[in-house]
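Missing here is one protein chain; the remaining ones are kept as they sit in the complex.
And now, chain A:
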Amino acid sequence: MKLTTAPEPDGRIGAMLSVEGLTVTFPALGSRVIDDINFTIEKGKTIGLVGESGSGKSMTSLAIMGLLPEGAAVEGSVSYWGEQLLGNPDSAMRRLRGDRIAMIFQDPLSSLNPYFTVGFQIAEAYRTHRGGSRRQARGVAVEAMRQVRIPDAERRVDHYPHQFSGGMRQRVMIAMALVCQPDLIIADEPTTALDVTVQAQILTLMSDLQDSTGAGMLFITHDLAVVSDVADSIVVMQRGKTVEQGTAEAIFSWPESDYTRALLAATPRLDDIVDLPEPLRGTR
């Protein structure tokens, strides 16, 4: 089902990304890792995809990107501005990946190649889709690093991933994802590997950048507290199925399912800490 062959900048109608009845199975293993997932992402909006590990969050993102592991069978529909992505040949998907739909991963250290400078890796994403000389791409990389507020970007562009702190590395990943100004950013646990204070900085940065670029975002996390700040609506997943789905406000105020309530209860909140007995308060 191909409504438009190429996404037009103007005159787009409907949702940017629409996922309908997405189901992923591994026939050889007889397992169903995602079962009938539905959501849409509008431009400038953020969907939080929440669930414990193994609930199928990451599989959902890989299915959208066309990066599922070998042996996976996928059903349903994923359409991007009306263009059906499921079953698209890899060459067509490559044009979208990193250009229109970009990803940010959990562990920025292992997600960056240790053998190349961060500047090269950011520029590589740009040159793959836009071409241009090395020098020009380097300038773009420096600009992208400034945009994610990496200090001294002009010098840092030639450094290797291990020379950065965890938070700065994640900024590099974000710069790499944003360098082609994508419509949609898939962030797979982007703050999980980071310290709490750094987490807050990265979340602020991400929502600032989203405001200025107008990109849509699929924010995947196990931590409901994290999405409470960023998501417009939330999909709660458990064992591949949707448990609950709605606006962020609704989910937080009136959680319907026991699972969502359990997830909410598992999140330490400031008022819980205040209620703790005296000795425990100090250890927190």
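Operating definition for what follows: a contact is a pair of C-beta atoms (placed from the backbone, for glycine too) under 8 Å apart; a residue touches a chain by one contact, two chains touch by 3 or more; residues count from 1.
Note that contacts and distances are computed from a predicted model.
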When you check the chain that is not on display against UniProt, which of "Ferritin-like domain-containing protein", "ABC transporter permease", "Energy-coupling factor transport system substrate-specific component" or "Cell division protein FtsX" does it turn out to be?
"ABC transporter permease"
With respect to the chain omitted from the figure, which of A:S31, A:S110 or A:S165 is a touching residue?
A:S110
If the hidden chain were put back, which of A:M16, A:L49 or A:L96 would touch it?
A:L96
Can you name the residues of chain A that touch the chain not displayed here?
65, 67, 94-99, 102-103, 105, 107, 110-117, 124-125, 128-129, 160, 162-163, 173, 176
